[in-house]
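Note that one protein chain of the assembly has been removed; the remaining protein chains are unaltered in position.
And now, subunit A:
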Amino acid sequence: MILVGELAGLPPGESVRVQGEVAIAVFNVDGELYAIDDTCSHQDASLSDGWLEGCAVECPLHAACFDLRTGQPSGPPAKKPVRTHAVSIEDGVIYVHESTRVTVGGAVAEEVG
């Protein structure tokens, strides 16, 4: 379990990077928290620096989009998903529970906005 910080420190629309076995990006999407691997599966870019579009994040370098719920990319240049991680809140503090293997989700991210 990785301590992220106080919930109050991560308002909606914001993201933060924490270090687990690998770097993990944590996002607040309108009050829902999501955590995925921070490093884009396409190239070495930090997804916590990316742009939130609904439930997807756009890689800040090459515009690959990942669904925060499933880790699936919506199209090129990324072909591989990123791992998703469980997030919990206890007494106003955010924790990430790092996954051990790739989560293969059903839905594919759509870029919206």
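Side notes on the structure shown:
Here, contacts are C-beta pairs under 8 Å (C-beta built on N, C-alpha and C of every residue); 3 or more make two chains touch, one makes a residue touch a chain; residues count from 1.
Basically, contacts and distances are computed from a predicted model.
Set against the options "NADPH-dependent 2,4-dienoyl-CoA reductase/sulfur reductase-like enzyme", "Spore germination protein", "Iron complex transport system permease protein" or "Tripartite tricarboxylate transporter substrate binding protein BugD", the UniProt name belonging to the omitted chain is "NADPH-dependent 2,4-dienoyl-CoA reductase/sulfur reductase-like enzyme". Counting the whole complex, the residues of subunit A in touch with the unshown chain are 43, 45-46, 49-51, 53, 58, 60-63, 75-77, 79, 111-113.
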